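Take a look at the structure set out below.
A single protein chain has been removed from this complex, and every other one stays in its place.
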Amino acid sequence: MINVAQRLVELCITLPPASDPAANYTNCVQTGSLLFVSGKVPSAPAGGKVPKGKLGRELTTQQGYELARSTGLDILAAVQLALGNLDRVTRVVKLQGFINATEDFDQHPQVLNGCSDLMVQVFGARGVHARSVMGAISLRGGVPMVIESLFEVAAR
Amino acid sequence: MINVAQRLVELCITLPPASDPAANYTNCVQTGSLLFVSGKVPSAPAGGKVPKGKLGRELTTQQGYELARSTGLDILAAVQLALGNLDRVTRVVKLQGFINATEDFDQHPQVLNGCSDLMVQVFGARGVHARSVMGAISLRGGVPMVIESLFEVAAR
Partner (left out) sequence: MINVAQRLVELCITLPPASDPAANYTNCVQTGSLLFVSGKVPSAPAGGKVPKGKLGRELTTQQGYELARSTGLDILAAVQLALGNLDRVTRVVKLQGFINATEDFDQHPQVLNGCSDLMVQVFGARGVHARSVMGAISLRGGVPMVIESLFEVAAR
């Protein structure tokens, strides 16, 4: 087992404050050993706004990759807040990516890789997950992506 | 624990008859303590047809909110039929909303709130859930939304 807090330091990753749910719901629901996490969006850069736009028009695939990584950091922040300690994550089970895209965009997997690669960097073999990705015609507030996630967690 | 049947009466909610699956599948599958519910659509008003159209064009956000609440009632009808008693629901785990929307629509959360708010009204703290929402280019029969849901249930 790797120590995740130490791994984050090695990766020079500082988690952002967990974003608040935007409405009458919660970030995370645990049932048994499964932790279901609400859809998350890219974080605003320091002093900036949450980026907007579509992949294939305002945003390139490489920008999308970075935004998916940013979204992954917000997911981890929400999980840490819910669990108290990321070492309680025994497996990243699933990611589901909804990419705000044009009709012609076809590089959805390369975008979601930004989040997938982060999970494997942070959790090692425990971070290898199942996933799906699709193109959305529009997303809340014009954000470029929403990523939903599912984790297997150990008892307290 | 609240008594859900009594709570429905207090809220003046009468559940519609559960809609039938449209094809070779079923409304609900229980595995362990998890009840997976098929995607549901808004109910037809008394004597009317299931509404059609896109959020951001034929339908306003407020209309969408009401349609999401109507969809929630059909979800509850399906769950009640499967479980026999809504008191067996120990947690609303997750909602996933697919909103038939235009490219410019950006109020997907405000629409899904119609279903989220219903769950919290009916189940109280047990009704607070994780969720995601995205914009679909089209949906079956031109309906304005499909909401998929997941419940944690107690043994009989």
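Observations, loosely collected:
Which chain is which? They are A and B, in the order written, and residues in each are numbered from 1.
One rule holds for everything that comes next: contacts are C-beta pairs under 8 Å (C-beta built on N, C-alpha and C of every residue); 3 or more make two chains touch, one makes a residue touch a chain.
Here the structure is a predicted model, which means the values were calculated and not measured.
When the missing chain is restored to the complex, the residue among B:N27, B:S43, B:T71 or B:S116 that touches it is B:N27.
Against the chain not shown here, chain B presents residues 22-29, 31-32, 36-39, 96, 98, 136-142, 146, 148. Touch with the hidden chain on the side of chain A covers residues 32-34, 56, 91, 93-96, 101-110, 112-113, 116-117, 120, 128-137, 150, 152.
We adopt the following convention: only the chains that are shown with their structure count from here on.
Averaged C-alpha coordinates put the centre of chain A at 25 Å from the centre of chain B.
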